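Mind looking over this structure? Questions follow.
Omission of a single protein chain aside, the complex is shown with its protein chains in their original locations.
Labels run A, B and C following the written order; every chain starts at residue 1.
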Amino acid sequence: MTEKIPTLNIGMLGYGFIGKAHANGYKQLSYMMWPPPAIPYLYLICGRNEKAVSEAAKRYGFKGYRLDWKEVVSDKRIDIFDNCAPNHLHFEPTVEALKNGKNVICEKPLAVNGELAYEMYKISKDAKGKSMVAFNYRFIPAVILAKQLIDEGRIGRIYHFRGRYLQEGMVDPNRPLTWRLRKEFAGKGVLGDLGSHIIDLARYLVGEIVAVSGITHTFIKERPLSDNTSQKGTVDVDDAFESIVEFENGAIGTVEASKLCHGRKNYMYFEINGSKGSIRFNLERLDELEVYFANEGTNKIMGFKDVMVTESSDPFIKYWWPHGHIIGWGNLFAHELYHFVDCIINDKDVAPQGASFEDGYKAAKICDSIEESSLTGKRVELKY
Amino acid sequence: MTEKIPTLNIGMLGYGFIGKAHANGYKQLSYMMWPPPAIPYLYLICGRNEKAVSEAAKRYGFKGYRLDWKEVVSDKRIDIFDNCAPNHLHFEPTVEALKNGKNVICEKPLAVNGELAYEMYKISKDAKGKSMVAFNYRFIPAVILAKQLIDEGRIGRIYHFRGRYLQEGMVDPNRPLTWRLRKEFAGKGVLGDLGSHIIDLARYLVGEIVAVSGITHTFIKERPLSDNTSQKGTVDVDDAFESIVEFENGAIGTVEASKLCHGRKNYMYFEINGSKGSIRFNLERLDELEVYFANEGTNKIMGFKDVMVTESSDPFIKYWWPHGHIIGWGNLFAHELYHFVDCIINDKDVAPQGASFEDGYKAAKICDSIEESSLTGKRVELKY
Amino acid sequence: MTEKIPTLNIGMLGYGFIGKAHANGYKQLSYMMWPPPAIPYLYLICGRNEKAVSEAAKRYGFKGYRLDWKEVVSDKRIDIFDNCAPNHLHFEPTVEALKNGKNVICEKPLAVNGELAYEMYKISKDAKGKSMVAFNYRFIPAVILAKQLIDEGRIGRIYHFRGRYLQEGMVDPNRPLTWRLRKEFAGKGVLGDLGSHIIDLARYLVGEIVAVSGITHTFIKERPLSDNTSQKGTVDVDDAFESIVEFENGAIGTVEASKLCHGRKNYMYFEINGSKGSIRFNLERLDELEVYFANEGTNKIMGFKDVMVTESSDPFIKYWWPHGHIIGWGNLFAHELYHFVDCIINDKDVAPQGASFEDGYKAAKICDSIEESSLTGKRVELKY
Partner (left out) sequence: MTEKIPTLNIGMLGYGFIGKAHANGYKQLSYMMWPPPAIPYLYLICGRNEKAVSEAAKRYGFKGYRLDWKEVVSDKRIDIFDNCAPNHLHFEPTVEALKNGKNVICEKPLAVNGELAYEMYKISKDAKGKSMVAFNYRFIPAVILAKQLIDEGRIGRIYHFRGRYLQEGMVDPNRPLTWRLRKEFAGKGVLGDLGSHIIDLARYLVGEIVAVSGITHTFIKERPLSDNTSQKGTVDVDDAFESIVEFENGAIGTVEASKLCHGRKNYMYFEINGSKGSIRFNLERLDELEVYFANEGTNKIMGFKDVMVTESSDPFIKYWWPHGHIIGWGNLFAHELYHFVDCIINDKDVAPQGASFEDGYKAAKICDSIEESSLTGKRVELKY
């Protein structure tokens, strides 16, 4: 049976936090999600610091490493180019890889602004390879279950979506000015980093966003430089935003994110209210989904059900453990990369389960529009 | 000791759900919050339906009843006029009572719009009697504790306020067109009914609101008439709204309310994030306050504390039971009315613990501005 | 309609914490639970300290007071004798009152041991008046709902009951030696005070207990005297116990209580597991009941439902507020006393909704048996 499992050669750009998550994902899917459509072979890893990239290659078992991403995207042996670089390096390597016929998975946000993201989306449409944006929260079993319930009509017509992604990572004013806090490298601040996640989930679960009002704000305007903490530099991106969103289907709601929320470690929460029920989700307890079905409950014995999404019948769960044995954040990448591998091998569309470059573009456009609304004080209608 | 407790004669307009709550509050404060500054004497109750109002008089022990509120506000024996009537009846009786020198407590929202509320505020300033808006959630021990923590600086500089008041009461399209759903009687829909509560708490806890963006919406546009359910009438007020709020002190956040949220029975929630900590509150568990103090916790043993606000040292709790023996929603009215009685007897300002008519006006003005923003698609700066 | 409401004259012994709760209960039921079967008239209150008892009489509006309980139980005008005295004063006044034909409600535990409780039970059987033990937790709407679900078979055959009642009140070794900590006055310690509550609920919900094993323990063996804190006295009752219980219907479980549990303010919790579902309850959130129905949930969308027991269709709730507006601990006494009044006026059995003296005796007997098991190290079979 296993003799016939093909392999796909991976070329990865970046080896930081998110590169580690992807490497772990490729490895786990190879034996946990058995039999996989293909076995990912960790072929090349790429970064500018030779000491660090060579150590990463050894650690994760990559066959080799490169210092220049151009050597990766042009390498004929590479099947999948996996772009885990900072935001400002999403555009050029990804476009080059697409033009070279590679399958490309690119970290979110797709680009530092909607314009560049649109160009990437256009190129992806004509490209030979598959392309996917690494919005990994589309691969949380509880989130997929939420989507299934919505698609089956269990929640009815949707009235509200409330999404927020709150962290505390920037509340200390002495946290240095990393690339994420500089427009040049990140494009946007919390809006692009956390906001894009919850905006993508809003679109995945509820549908197209057609108008936004918003304010973005930078509360802590100066921070120590990363390489010289005795000097301060300017934070030129937001560290918090608030927005009102309107959906094509008539639903209205709010989307907000901040890294100034003490006690919120990695709190991405959404609540959806519909004519037949409600859904709640919290990333810090990602194995649970809270649901309320108006038609389920005799004699008013009704309330939110705290559902452990760990049944073998739940999305992706059959590959893991018996029910009640929770999976963790790291396991989501096995789901995500399995899906991408499956789309490549079996020629499937990455969307709607995964985020296409069109999804990546639209999320970027929405982020741009929230910024625009903040500047003009006006509601912005989206035209994609 | 008790010989000297004076009495105050109460004249109440309205005997529905909220009148019952006030009657119970007057009674409970008389013996639970011992010794009270004065014993409220239930003197007159007023309503148009004689059968119902006479029954209410017997039930609650009022000395007498009237069918015309003018006889109440002009009765010389009345010390406190308590306006529990629907919104459109807040203005005239309240103004008349103030002019007659009565102390007046008026249910929220103070008026059907900011203009009328402003007039009431102006009249109240020159009136002989005390005046208070019955924003009863200012009298939740956990909410008062939250304010104390904020005032003591335990949360530091406030970055965010997120308030929402969600119920499910209007999700059934066959729920009839009560006065709350008609502009003529209610002024606004959920925005005035639930929104005014959470807006008042935002001001009470965080400070003045200086700008809003918002959308109001009516999802269910027709409902059966109350008195003839085979016919339908138009809902001409909102059944949901979303808004972004900006505070004078720089904090930003969201305020939203809806009665279309399945599973949310009476969910008024707020979260406040500051430079030193965070606070969360949920009305459905009103005896608890969740707090996170960044400076409390060695070796990263930190997290939200679920505090039962039932210690004898907690606001108003000494009058009730030992810790852990929770109080209910009904008990809040004893606190509120005790405070009003105390302000009258001891000539204290009703604010900031209670809501003054100035507070009532500003809440109404903010509601107006959210409506305006929804119409114009523009951010509205508040000028009070 | 209300003209015909009769009155019942109350004679109460004790005016401390629990007397306050009963007084409040009598008052609230008179207008909240409208129309009541009878209006309780607070006639006499009794205690040894004249200053205190006269003040209590004024506070709660009793018509008069007495210093000797014999004058209360023999007073012909008294319809209900309400015994809120410490445990050692339950026997004699209650027996006397019963012999005088009074209706008697007696605080729990019924007596300081099973032998005396048995005598009270026997006397009650031949008495003219109704008799009830004030196990007030039988009057929590969520608990009554739990019983309804069990009686309807929604949980199926019961396998397990796990009950615990945890508080922190005795964890400070400087808390003085009150009557509750002295065998002479209390009979038992935590076993009688908290244990009897959870044992009564076990019997109410699951059925007869036929065997126990247990250990009782006194961790803090000396405490300052109440009236002279510079001296210490011996704690001669338990401050914690653990027990295994076996039910007539085959269910097995544990019952335990302690006042040495930091962070537990008033945590009485039970969990019941049956062949068709499970139930959980926590007194600190007494408006909620968590239920799991194995037959409710398509496609494994199953989990514990957090039910707010605040619907007008829920037990006793129609008398209070709209759903989601929680009731508090104090409100339970209105339910309890309403029930007793209803049984008197309409000649109903106090059980099974309320606890009869038979129930009080059996709870006392079970407490005795847990003590016996602790002494002998052997399982004790109950013979009532």
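Note that a residue touches a chain if its C-beta (ideal position, glycine included) is under 8 Å from a C-beta of that chain, and two chains touch if they have at least 3 such contacts.
Quick caveat, the model's predicted, so the values are computed rather than measured.
Of the listed residues C:D79, C:D200 or C:E256, the one in contact with the hidden chain in the full complex is C:E256.
The missing chain, though absent from the display, is touched by one residue of C:R48, C:R77, C:K122 or C:K378; that residue is C:K378.
Per the touch definition above, the residue from A:K232, A:R285 or A:K300 contacting the chain not shown is A:R285.
Residues 1-2, 17, 20-21, 23-24, 27-28, 31-32, 34-35, 55, 58-61, 167, 169, 264-267, 283-287, 308, 310, 320-331 of chain A touch the missing chain (whole complex, contact as defined above). For chain C, the residues touching the chain absent from view are 159-160, 162, 164, 166, 171, 213-215, 217, 219, 240, 242-244, 246, 250, 252-254, 256, 258, 260-264, 273-278, 292, 294, 302-304, 377-379.
Residue-level contact of chain B with the missing chain is found at 145, 149, 288, 290-291, 296-297, 299-308, 311, 313-314.
Throughout what follows, only the chains that are shown with their structure count from here on.
Work out the mean CA point of chain B and of chain C, and you get 35 Å between them. If you average the CA atoms of chain A and of chain C, the two centres end up 54 Å from each other.
Among the residues of chain B, those in touch with two or more other chains are 264.
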